[in-house]
Structures are given as structure tokens and as C-alpha cells.
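Complex shown without one protein chain; remaining protein chains in place.
== subunit A ==
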């Protein structure tokens, strides 16, 4: 497997929702990133920052307002014949957050998992399908004798595994995992994350892992993107993000992770952000984060910082790391003091 090949390229993706004649909700407002074959990109951020919208736009539930999503160098939302659209949908699958609403309560597990098979290989016989579903059930660690049961008979973790089996049924290359562990118990979370990891190795899958639990994201992701109010503010290797966060928002997020050692925990310094996330309907001028940033400067409210690669493989959108801006800022201070 060529690890360095780009599987998914996202260019200046925007997704705006019209609320009424005047207001639009800018859920995703110009983000760009690439995901390489076989890697896991973690996407973290507060609730309401547009993480799920990114996932849903990639998996073609939403049409993007502008920008492009290139999957294997082809635009996912371009104009295609029906068969091509079907194939594209097959390649990108999704795992959902709430295991209670992501399974149709009136269908059996067999019907739920085989839905993708029915849609994409309508010619297969019932026996073949049953065989495949049983294999999938075993793959995700469920008893195949349970295929005739209804979703309400399963626990949260089991339901989530049914959801994973449903996504895997159509042999996708890319899976958008939209907070797959947020609704589960901690012990079950580890089970599911480990299952996702093993499946990735076995089936050479690529993941976009959306979450707000930073420690879990670090465990599963190769790289992590931090989102704030519809934009990606920092994108780097997961190790690097934890050791060397460059954006003040990432610093604040990381400082919120509790430490398991009570002595260390007592001396942990938390960066408290003031205020709430601004409304995505009325986005602040300049840098979106300046209203809450502990290190905001004058320029932050005027100029939107570019999302630039400041260190190799480390992208960040912040004036603090822009030497020109910092120099100008220093000069200004100098002139005031004289």
C-alpha cells in the first residue's frame, strides 16, 4: 500500500445554511486539507464548530456551498452518471454518533447490514447475502446467531458495531467516523476504537475520525486537525500537536485534558477561555478566535490569519507565528515607547 498517496483532497470547502433571508449559518467556512491513503485524520473542536458538517459534506449527505472534495482525484460532487454516483457513495461510508438512532428500529440486524448489499449488488442471491452478513458480524465481534434480532435488543457498544458492519458491507475505502465513541461507556469506547484500528489494518481503510475527546483522538489518529468556528486552525502530526501546539486555541484545548496522576493534576495549569463560542451566523472580524484568545493583539481583530505551513507538516492559522506581523507589532510598540 502506498502510504503517501493522497486519497482525499479538500479545497476551500464551504457549507453555508440559509436560516432566513438575511442570515446564513456558516458551518464550514473555507477549509482545506488532505488525507493520505491508510491514515487516520482526527478532527477535533468544540460542539457547533462544524466538525460533523465537514463529515456529512464529504459523505455526500450535504451539497457543499463552494469548494471541492477530490476523492482519488475526482470531484465527489461533480456530474456523474447514476452508476458512477453509486460507486462514489460506496467508497465513502459513515459511522454515526448515536447508536440508538442510527439503526432503524423496525429492521432486523440482517436487514440493516445487508441494505448496502441490496443496493449495490442487487443480483446476489439471498444466501450469498446472508453469508456476507454473517462474515461481517464475526468481523466486528458479534455473534452471527443474532442476525435475526432487532436493534433494541443490543447494548450501545453492540449497536455501534452493527453500524460499523453496515458501513463495511459495501467495501468502502474511506470511512467518516462521526464521534463514534461519544455516546458510549469508557470501557466500550476502547473496544470500539481498537476494533476500528484492527479493521483499518485488515481492510486498508482510511479514516476521518471526528471527536471531541482529545486523548482518544491522539490514540487513533496519525494527524490531527483542530477546528474552530468553521475553520481549521491547526493541523499537524498527533504527537507534535500534543508536544508543540502552536495555536492558542489548541493550547487551551490541550490544557483541559485531565492527568491521571493526582499530584501532576494538582499542578496542571489550565488555560481558561473567556466567553462562549461566537455564533456561526455572526462571525467575528479578523481572526475568528480573537474574541476569546488570551494572546490577542490589535491586528487579530482586523486581519484574518492565513493557514500556512509554519514548520514542516505543521499548519497553523495564527498571527503569533507570522514573523512579518510580529515584527510590525514590535515596531508599533517601539514607536509608542519613544
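As a working rule, a contact is a pair of C-beta atoms (placed from the backbone, for glycine too) under 8 Å apart; a residue touches a chain by one contact, two chains touch by 3 or more; residues count from 1.
Here is the rule we go by: contacts and distances are computed from a predicted model.
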item: Complex member absent from the view - protein name from UniProt, among "Peptide ABC transporter permease", "Cell division protein FtsX", "ABC transmembrane type-1 domain-containing protein" or "Nodulin-26"; value: "Peptide ABC transporter permease"
item: Residue among A:59, A:221 or A:291 that touches the chain left out of view; value: A:59
item: Candidate in contact with the missing chain, chosen from A:14, A:36, A:77 or A:120; value: A:120
item: Chain not shown: contacting residue from A:40, A:53, A:158 or A:173; value: A:158
item: Hidden partner interface residues of subunit A, rising order; value: 56, 59-61, 85-86, 89-90, 92-94, 96-98, 100-108, 115-116, 119-120, 141-143, 146, 148-150, 152-154, 158, 163, 166-167, 170
